[in-house]
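The complex is shown incomplete by one protein chain, all other protein chains being positioned as in the whole.
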Amino acid sequence: MKYSFKNDYAEGAHPRILEALLRTNLQQQNGYGLDEFSLAAEQLILNLSKSPNSRVHFVSGGTQANIIVISALLRPHESVIAADSGHIFTNETGAIEATGHKVHGVPTADGKLRTDDILKVLEQHTNKPHQVKQKIVYISNATEVGTFYTKRELQDLSDFCRRYNLYLFMDGARLGNALTATGNDLTLEDVASLTDVYYLGGTKNGALLGEAIVINNTEVQDEFGFHIKQKGGMLAKGRLLGIQFHELLRDNLYFDLALHANTQAMRIKEAFQEAGCTFLSDTYTNQIFPVLTNNQIDKLSANFDFYVWKKVSEEKSAIRIITSWATVEDSVDVFIREIEEMG
Amino acid sequence: MKYSFKNDYAEGAHPRILEALLRTNLQQQNGYGLDEFSLAAEQLILNLSKSPNSRVHFVSGGTQANIIVISALLRPHESVIAADSGHIFTNETGAIEATGHKVHGVPTADGKLRTDDILKVLEQHTNKPHQVKQKIVYISNATEVGTFYTKRELQDLSDFCRRYNLYLFMDGARLGNALTATGNDLTLEDVASLTDVYYLGGTKNGALLGEAIVINNTEVQDEFGFHIKQKGGMLAKGRLLGIQFHELLRDNLYFDLALHANTQAMRIKEAFQEAGCTFLSDTYTNQIFPVLTNNQIDKLSANFDFYVWKKVSEEKSAIRIITSWATVEDSVDVFIREIEEMG
Amino acid sequence: MKYSFKNDYAEGAHPRILEALLRTNLQQQNGYGLDEFSLAAEQLILNLSKSPNSRVHFVSGGTQANIIVISALLRPHESVIAADSGHIFTNETGAIEATGHKVHGVPTADGKLRTDDILKVLEQHTNKPHQVKQKIVYISNATEVGTFYTKRELQDLSDFCRRYNLYLFMDGARLGNALTATGNDLTLEDVASLTDVYYLGGTKNGALLGEAIVINNTEVQDEFGFHIKQKGGMLAKGRLLGIQFHELLRDNLYFDLALHANTQAMRIKEAFQEAGCTFLSDTYTNQIFPVLTNNQIDKLSANFDFYVWKKVSEEKSAIRIITSWATVEDSVDVFIREIEEMG
Partner (left out) sequence: MKYSFKNDYAEGAHPRILEALLRTNLQQQNGYGLDEFSLAAEQLILNLSKSPNSRVHFVSGGTQANIIVISALLRPHESVIAADSGHIFTNETGAIEATGHKVHGVPTADGKLRTDDILKVLEQHTNKPHQVKQKIVYISNATEVGTFYTKRELQDLSDFCRRYNLYLFMDGARLGNALTATGNDLTLEDVASLTDVYYLGGTKNGALLGEAIVINNTEVQDEFGFHIKQKGGMLAKGRLLGIQFHELLRDNLYFDLALHANTQAMRIKEAFQEAGCTFLSDTYTNQIFPVLTNNQIDKLSANFDFYVWKKVSEEKSAIRIITSWATVEDSVDVFIREIEEMG
């Protein structure tokens, strides 16, 4: 059996999470997110982010979070701007459009939106009422290609959005990885103060499933539960989400797990660098995209699973390596040795 | 702390399910429902229902299952017929309409649709193309009011639907309770052969979450995954659903748990009967609706939680008692004693 | 060729409208409703209704008006309450649901909603957030069955809606007929002050096509044009609508035409009354529903076209007679004679 670096959801949950589920299993709790664990987990997030007026809702997955947040915030004629590598633009089977809204996909060099990108979209849509009205800016942090936003960059986006009356929404499926990356200077508190809505990903950071949607903008908090229920995102046993986030956040576990994933990725990155490889993009989170020869790819494929991401020439392709909270250090050691010997 | 009979999702999962999650936790698996547990669980369902050409998809919850199935099957101008007590008509925040489709809510005496009810809707919609075209008949088994369909009744609906070119879709959030009810003569095999689509509920029968959608009609199986993904129903760690259904179905656990719930409900029902109570409806599954005096309700409320369901006069109301796989026999014993003494 | 009483859109436009189109035909005008005729027609409506802060938009037809208004006003989890005879509930192929919203259809005796009907719907939907939230009350005046609202009735609905934070929306496809009916005490000014939105029907009252949507509630006027464009309701040559409404409203033509239709219907009604017929409902607008024997129906069908509306017994059915601005008085004379002789 090959060891897999294909994604960050190949294993189950961190053992402490399963223990918490066991420990609480037979306690009778309210359904639909009103259990005491969900309420306590909400409080932990408000405390961590120093944002007491925010509201938290737990849902099963990232696409669901995106659907619910975006459709709840927009009126029918409004649209959302995203990088064209953004998950909502390219990897959710048209989920946002299925709720009636256009997504503008903007080409970027590194998966990160900048104010100029957004401004260009606004300038191309001034023919009212014949064109959609842009209302949400969607960013992912970490991005789908492994990069992250600095505090300066997020501040710029936030200032721009407030000036142009746009909501800033951060997809944080890998927010843990972003906040623990080498070079990151952004805190959860910053995220809470600079975005209107974001979510804190659990699925890719130790949970069985679950994303914590945090609504900072108090003007869009009302009646949010209706949207969760309507879109099929409200679990009868909401405790399942509450218990997991409570366990992840009651101490530093959430960030420890993300850091572990990043560290393993950076160890592998260094090995590729020392082997003289270049990379598709310069990443510091849990995804790396080294460019290898076909021969090197064949060799590494013997014992390890990963995606061949993009052909760069007849002889070379970039591969994608993803690590996670569960990545086994010993397996990384073996992989590094094979990198050193791949020729 | 009062013991609760308010719903059948107040506890976590059956211990065997948590054990199975623990046992398999660190095995690397494919995501998005392609893990080996989901594939094995699908095979168990096909075997149990003797329906080898059916296809199975696991999703998180009932509303999600309803959204995905109905929107996948209908063209824009088509509608679905349900009892007006049906979950999709009254308890899903307009989830089906949010996908663009009308739900016709038909009044029924006992939560069960009959062919005459359906025919009446068809006859009221003959002004083409000015009225929607009915295309799905949605039934719940057990129903939202605790009743169940006999084989004869399901056969009639199925024959009718085939004659009128309608799909028959069964919401089986409590299918286990229906199939193990006293007086039931329907088998899973019958359900598979008489419906186009149904689902087997896990959330209310021992799982943390999860419903198994079973598509029997081979003409509507293609490309179903797109709809799951688009509606936010595809879990990255699909293993979570696969492992649970595999554990529930690899022996008789699923049906044992449902039977336990029914048995406890019937014990309580008998106690109310002996105390001279009448009932809102005559049920044999895990829900009962005894009519009590306000005074009796007050007394029972001291130690037990339940919903006061419907006022029937100034002095009397019906309450709703729901049992589950987790209902503790000893607590039922205490409750029965209190019923005997409620005066 | 039989003379038809089947509907009120069997002929083209009132001659003055065609003349106005001819007269202005080659004037170059702005597109999309910004032509001078549309602007002038808007002003006429504001003056007539003494509602200077209202805003007017012209669209092609009633279903389109309903789609645009309702989808513009509602957030995704909100619904609309209508009589179950309401056009949006039963005769628009699920147009409202296709924009994502549930329509609650309430049985009524005479096609008119009353506050008790609405209250009952509200009381059945208190389980937040599991049920849709009611936000619009939709009424038709005249109704689909020929009845109309008195000032008292509209005042009650308006008061109720304001108390419960609901929008009151009047479908006025036949508003002219309502306002000129015998017994009516409602004025256009009342309609403007008591509703949030209404429309003034042109299609069934002398125009080739066109409804004038009037938005009285200033809080929902913004960005309305986006919704018209998005739903396909914005005509490039908006002048076509502006010219017609300008012609209808620059003197009393609009009301004269409606009164003509009502008068002819009442003449026919009287003839049926004198012949001893009963009626399905007691109407004073341009629709009547006399109950005839099968034999009588056969006789009248020889020279006249009308719908057999509803079977009331083996021997009798109600028919529907509709008159319009174009109904020829001589043809009514002939029809009346045949009624007198139908036996």
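Chains here go by letter, A, B and C, matching the order in which they are written, and residues are numbered from 1 within each.
Keep in mind that, in the parts below, contacts are C-beta pairs under 8 Å (C-beta built on N, C-alpha and C of every residue); 3 or more make two chains touch, one makes a residue touch a chain.
Owing to the predicted nature of the structure, the values given are computational and were not obtained by experimental measurement.
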item: Among B:His14, B:Arg174, B:Lys229 or B:His246, residue touching the chain not depicted; value: B:Lys229
item: Residue, one of C:Arg75, C:Lys229, C:His246 or C:Lys269, that touches the chain absent here; value: C:Lys229
item: Touch with the omitted chain, as defined above, among A:Glu92, A:Glu144, A:Asp171 or A:Glu211; value: A:Glu92
item: Touch residues of chain B, complete complex, unshown partner; value: 32, 71-72, 75-77, 99-100, 128-130, 132-133, 223, 225-230, 234
item: On chain C, residues whose C-beta touches the chain left out of the figure; value: 1, 3-4, 7, 9-13, 15, 18, 21-22, 24-31, 60-68, 92-95, 98-99, 203-204, 208-209, 226, 229-237, 239-240, 326
item: Touching residues (missing chain, whole complex) on chain A; value: 76-77, 79, 90-94, 97-103, 124, 127, 129-132
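One rule holds in what follows: only the chains that are shown with their structure count from here on.
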item: Classification of the chain A:chain C interface as same or different, half of numbers criterion; value: same
item: Chain located farthest away, centre of chain B as origin (C-alpha); value: C
item: Distance from the mean Cα position of chain C to that of chain B, given in whole angstrom; value: 43
item: Chain A and chain C: spacing of chain centres that average the CA atoms, whole Å; value: 51
item: Multi-chain contact residues (two or more partners), chain B; value: 92-94, 98-99
